[in-house]
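Take a look at this one; I'll ask things after.
Just one protein chain is left out here, and the rest sit where they should.
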Amino acid sequence: MPITTVLSPFRAWKFLFQNPVTVRDPLTERPGAPRYRGFHQNDAEKCVGCGTCETICQNGAIDMIDVGLAPKDGDSGLRPRIDYGRCCWCALCVDVCMTGSLSMSNAYTWTDANADAFRFTPGVDKKPWDNDQLGYRRPEGHALHGKDRVEMAELEPEARIGTFDEIVAGYDVARARLEADRCVECGLCVATCPAHMAIPQYIKAVRDGDYERGLALLYETNPFSQVCGRVCTHKCETACAAGHEGDPIAIRWLKRHITDQVPHKDYVRIVGKPKKAAKGEAKTIAVVGAGPAGLTAAYDLARQGHKVVVYEVRKHPGGMPRYGIPEYRLPYDILDADIDVIRAMGVEIKCETRVGSDITMDELKAKNDAVILAIGLHLGRSTRIPGSDHADVRKAVDLLRQVTDEDPVDVPKSLVVIGGGNVAMDIARTMARLQMKAYGEVAVTVTALEDKAHFLADPDEIRECGEEGIDIVDARGPQEVVIDADGRVEGLRTWRVQSIFDAQGRFAPSYDESDERIHPGDMVIEAIGQAAGVDMLGEGLTEALEWNRGRIQVDADGRTSESWLWAIGDCVKGPDVVHAVADGHRAAKSILAAFEGKGDEA
Amino acid sequence: MVQDLSDRSQYPARNRDGTLDVDLTSGKYLKLWQGPNHPGITGNMSVELTVCGDEVVEGKTHVGYLHRGFEKLMERRTFIQCFPIVCRICVPEPDFNEYCYAAAVEELAGVEIPEQAKWIRTLILEMGRFNSLMMYLGGQSGSLGLGVIGQWTTYVRDLMLDRFEELTGARIYHMFILPGGVRDTLPEGFDARMEETLREAERTMKDVWNVMFQNAVFRKRTIGVGYINPALFDDYGVTGPTARGGGVAKDVRRDQPYLAYPDLEFEVNVARDSDIYSRADVRRRDALQSIDLIRQILAKMPRTGPVMAKMPNMLHWKIPRGETYIRGECSRGEYGFYVVTDGSGYPRRVNVRGPSYTHAMALLERLIVNCNIADVAALLVSLHTYPPEIER
Amino acid sequence: MQDLQTRLAQHTDLGEWTQQRADLAFVTVAREHLHGLLRHLRDHEGFTHLVLLTAVDWLEDGQFQLTYLMNNRAAARDIGVRVLIPREGADMDSIHDLWPTAATYQRELREMFGIDFPGSPRVDEEFILEGWRDMPPYRRDFDTLKYAQEEFAERPGRVSKDPETHMKQKLYPDGA
Partner (left out) sequence: MSKGHDRLKVLTTVGEVFAVAIEFERTARDFYVALAPKVSKSIRYLVEELAEEEQNHFDLFTAMAARADMAGVLAAEIQRPASDRKFSDCVHLPDLGEHPDDQAVLQYALMREHAAMEQYRALADETPAGSLRDLFAYLANEETKHKNELEAVYYDTVHSGGV
């Protein structure tokens, strides 16, 4: 052994004269690093209680608990409670958080004699680190699920404007799976869907490629799945948790994808045969109006083995989806396919039968165990401004019906539409197509009271209108239909709307009379609102029924004050396909309960 | 197979089934348990020694004190849910688990990670290696009574943990290497603070050299002690510094380069004598090499571009049927993950191949025979054993 | 590794060959060919390093897959040899004569999967699970969750609600 190896260790003596390197805690505070993963923070206002944090937590450290917040659209009211006896601080919960409400502070020191203190609900149970600015935040761009919606192929404006061909192509299998993959299955959408469709489950069926299971799930809650897959107002998508930090899941298109994937001939087999009612148990039900509400109720009742006859005044069944929604959004054969399934359940549909004249409500009451009124909103409202009684001032619903029934329509070279809702967009785009066919050019102006930010129409519709060369002039209050010396419509005179709603969001228009314009047009189409044609009820029944602010008064299930009569759909709830479907289900359920003596005697 | 070279004539005879014929009542032999709580045991493990005088005639490794069944647990977790638990398989050097697991599922799923992520992963692995070696140096000197070295190496390890903390958000279990890349880029000012840490580490390594490696006691107790015949290396699956201490230049970073290693310059450290001192010295030089590699990485790595590949929704991530093996050179040798997938959202089977498994079981049991009781701890530590990776 | 496959096929009946990477392949062989193949790989093909030996439980097929992974350092490549054996009464020939360290792997497989390796040193000695009386726990049919629920008490007071169900109960309990 060299002597140096004996001496060398003595160099350690130098440490005698050095200061210790240890931190004197708690005298010296040592904060965690800016990215430190310490105790959780949750912005309880931003959190929507989707429970995705709980799903991803491999330790089972997170419980979704009721903290007394009422559930509402897109928010379960639940909030995550974290058990720090289990948490491993991996922060996957933060990474996956759909709203970005969850984060981690850099606080890491906390002592407490009570073990239960280490189980709390961040953001609800107040903690000293709640407002700490430092700590783990999900890095920008880092996400555990896809944020961007998978693009849907659609016809280019130039290709679609001259025809009534369907615009949207629908997802192919690969794209649908990609889109379905983005869903986190939180189920927040289900409560918002009026029909409470099994959305996470059928999206899973898309992921699994099990379209038969998907279709069966759809038809459990919605016999208008093909229709809704195209034109549903998809409120579910506004409730979608993925919408907070990205695009909501294309729930509607995925529904459509399922219906597209299953051959029509297989539908009835998958949906299943109706029950056979026990002998003498089968009841008869009359439904007035073959729209989604009436046919859904008919479908449900027929599946239980009852005899249902639907009376429809028009040439074809389908109601507003046929007569209100243009073919380029909803092809007629799609609607027919849905109705075929309903017919296959044994529902009889009598078209061109006007209740009130061909057969009266009293007769229906006498012949049936229950009657369902589902007459929709088919009367167009008028502005009643001066000149609005001119023959070339038309109502949108009437014109749309004419187009559907292929009755001849005089297509004006130019026209003005009044209204900012979907019906206004529908008639504008329909007439634009007819103009294109007749004259090779489009001259349609849409005027609406609302400014664009408050349009009632879907943003997609507004965008597509623009693409198709339709001029939308917002915030215009119609004052007069201008008629020239020869008695021909010349255009529409409007004032600019300064504000349409007051501070409380109530309608209170104020006009700037100095900003007056005349929108030229050979025709003015009013597309402002619709009413139900309740005259068919007859005076006696009208008097007998209880009413609620202009609409037939119904209970939660659609039953009127007359125990044999249910009223459902747009005529009592306002316009929406999927609401109508939901109404149909409720009424059918209520009627079945009444038959079984659970409700009042029918 | 190499024959047992030790002279066993004065030791107990073997029974027909291969076990030793030891009569404890004879007074000639004694059973002695070293561990699970013992300063010379690197973790929760014990060695059941049969001694004659102060010489060991037989040693058996007992593990299972912290068995958590990770491999089985992973079969019940989705691919993303496995991510937080793999690091816990090895406390002192957790990042290899994260890397091997992530790389295996990425390969099976056909995911290519971004360039910057490769470099950050390499950085983390070298930081982890350095820390692991600091623990080793403290443990090796401690096993021979030199407690102060452990204090110094713990100090620099703590500084490196500070760097880990600011980079990954955690000190021990970093949970930073996600399938698809890494969580984040380097924080502002990281390079300067790392350089400060590296300088402090170099100063400490000088002290370690002077007080440990240049120490007559340490040298006396380690040179020529714990010899492993290099001919045994393949028989016992010996890898890493344990093999390199015996002159075999095995290093996965050089033999089958991964991540950013093809772009880094380094020599594989070897020593000749295959004793405790040689192995310790290889590890000391490995630690210095890590310092150098960290500097190289920070100088060469790209600072822009993504750090995560575009991945599907992690909640539904399914990986096609397949199997693969990913290995890397951890501070103790070959670390690897054998992963089998079956097309579902869960791993079919994950098998973790840690160097301790081979080193501290069959090899140790062989080396321990003829050993002095006093040398058992030094020998055991010189194999750089982390028991949790044996039982996983 | 095409060359290796060709050479091996000359004297061993090879099953499915899976080229996972340029430097990693898996090959299936019948159990009777295993020992000879491993010896050949070790002695003539440079695969001197037994990386690992483990099992995969293909419960649905009633089979265990044994994977013998070997490394040729000089050529920087690996080969995994797969052997499928019936799950029922599973046993396999020991390879501790080729690699003494294999005894450790075989002892663990015996304990964790219940696969016997007759003749392997100390194969019946408890390894990790001292005092274990249940079925070998790494078998797929051993339910860890059920075991944990039976053996350990849940922390009291834990309850979690599913958002979808909770909203249904609060907003539309009758389902409509």
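Details
Every chain is named by a letter (A, B and C) in the order it is written, and numbering of its residues begins at 1.
Heads up, the rule we're going with is that a residue touches a chain if its C-beta (ideal position, glycine included) is under 8 Å from a C-beta of that chain, and two chains touch if they have at least 3 such contacts.
In this text, all values refer to a predicted model and were calculated from it rather than measured experimentally.
Across the entire complex, contacts from the unshown chain go to A. Check A:Arg11, A:Arg213, A:Arg381 or A:Arg517 against the missing chain and you find that the one touching it is A:Arg381. Only one residue in the set A:Pro34, A:Gly162 or A:Pro509 touches the chain that does not appear here, and it is A:Pro509.
Listed residues A:Leu69, A:Val309, A:Ile518 or A:Ala531: the one in touch with the omitted chain is A:Ala531. By the touch rule set out above, chain A reaches the unshown chain at residues 377, 381-382, 384, 419-424, 449, 456-457, 502, 506-509, 527-531, 534, 542-543, 545, 547-552, 570, 574-575.
Here is the rule we go by: only the chains that are shown with their structure count from here on.
Work out the mean CA point of chain A and of chain C, and you get 50 Å between them. Averaged C-alpha coordinates give centres for chain A and chain B that are 56 Å from one another. A straight line joining the Cα centres of chain B and chain C is 22 Å long.
In the complex of the two chains, the chain A residues touching chain B come out as 1, 4-6, 8-9, 11-12, 15, 21, 32-37, 52, 55-56, 58-59, 88-92, 95-96, 104, 136, 139, 141-142, 144-146, 181-185, 207.
The touching residues of chain B, counted against chain A in their complex, run 77-78, 80-85, 88, 148, 155, 162, 165-170, 173, 175, 183-185, 187, 207, 210-211, 214-217, 219-220, 306, 308, 311-316. Of all residues in chain A, only 49-51, 54, 62-66, 70-71, 76-78, 83, 85, 116, 119, 186-188, 190-191, 196, 200, 557, 582, 585-586, 589 touch chain C in the complex they form.
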